[in-house]
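Here's the structure, in structure tokens; my notes come after.
Of the protein chains in this complex, all but one are displayed in their positions.
Moving on to chain A:
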Amino acid sequence: MSAAQEGPSLLRLGDRVALLTNRRAVTVCLVLAVVALATVLVTLTIGDLGVPLTELPTVLAGGGSRAQEWVVLTNRLPRLAVGLGAGAAFGVAGAIFQSVTRNPPGSPDVIGLGAGAAAGAAAAGLVWPGVVPVPAGALVGAFVAILAVWVGSGRGFAAPYRMVVTGIAVGAMALAFVQLAILRATREDAQVVAAWLNGSLGSRGWSDAATVAVALVVLLPLALALSRRLQLVEMGDDAATGLGVDAGRTRTLAVVVAVLLTGAAVAVCGPVAFVALTAPQIARRLTRSSGPGMVAAAVTGATLLVLADLLAQRLPFGVQYPVGIVTAGLGGVYLAFLLVREWRRGAV
């Protein structure tokens, strides 16, 4: 394969829009999409209640038995849709944060954004039920958390590791607040919240899928539009300014987009840990690209979350685990490896 084919090329959409793509990135995204699709098909067909692959088109067209329709259309499909959407949202949010902080650990789940969104959602759902919709609560919580991290760390994005440590403190306080909120709840509500706090795709409905879909439709184009400027900002504020990009404004806009994405995703499936951390890292490695790679991060995040959910439901312990337990376990180990590798290279 010649060097010219490997390099970036322009993908033209009409006269005005052109996306800078690279062949490898496109291939990786397509392969990941196939993996995601395969995961979706396995999830729909697996188990006693699963629908055989041959009958799937009929059921999807509305011609299956009542039980089959319930399993596929009411139970598993919305769950998958939420998983794909939330995974993509986490992935893009992580890509933005890692680009802005120029650091893998500077991702939203490490700096307390997920916990903040969870606290906001818990406050909306338990302390003032019915007054504030839960997704709005999650958004407010995520914004309060990022503000607290920003103000607390004192130097903003210029000092990513300060942000990370401050974020750990903010996250701990947010989770303590969730405990307080749970005390105010009825026993049933408290159990629901406790399960949701792990990050779970259990009993999701089409309305949840719609929430995250709306967020993605609005925010993903914004993230894409910011992607190239973020790549310039990664080179340093002076270099970016020299190329005509307002570094400060780009960062602020990008962080707002990332916080909104995180809030939307947490609102529908809880603070699923480490998808935002791992997806952009894996995407970067697979595509071997240097920029934030929004599309690749989104596809990787979506694939990771539905894969992890399939794994969580099928672990051989007789229990259906919330997906967040699987991602936290695997993601924690991955973070440890990532840290060791970064430190070997002397990045800290």
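The rule is simple: contacts are C-beta pairs under 8 Å (C-beta built on N, C-alpha and C of every residue); 3 or more make two chains touch, one makes a residue touch a chain; residues count from 1.
What we mean here is this: contacts and distances are computed from a predicted model.
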Listed names "Iron ABC transporter permease", "Heme exporter protein D", "ATP-binding cassette domain-containing protein" or "MoxR-like ATPase", with the criterion being the UniProt name of the chain not displayed: "Iron ABC transporter permease"
Residue among A:44, A:71, A:175 or A:282 that touches the chain left out of view: A:175
Of A:80, A:96 or A:335, the one touching the omitted chain in the full complex: A:335
Identified contact with the non-displayed chain, of A:44, A:230 or A:325: A:325
Given A:153, A:231, A:250 or A:303, the one touching the chain that is not displayed: A:153
For chain A, residues in touch with the removed chain: 105, 110, 152-154, 159, 161-162, 164-166, 168-170, 172-173, 175-177, 179-180, 183-184, 198, 273-274, 315, 317-319, 321, 324-326, 328-329, 331-333, 335-336, 339-340, 343-344, 348
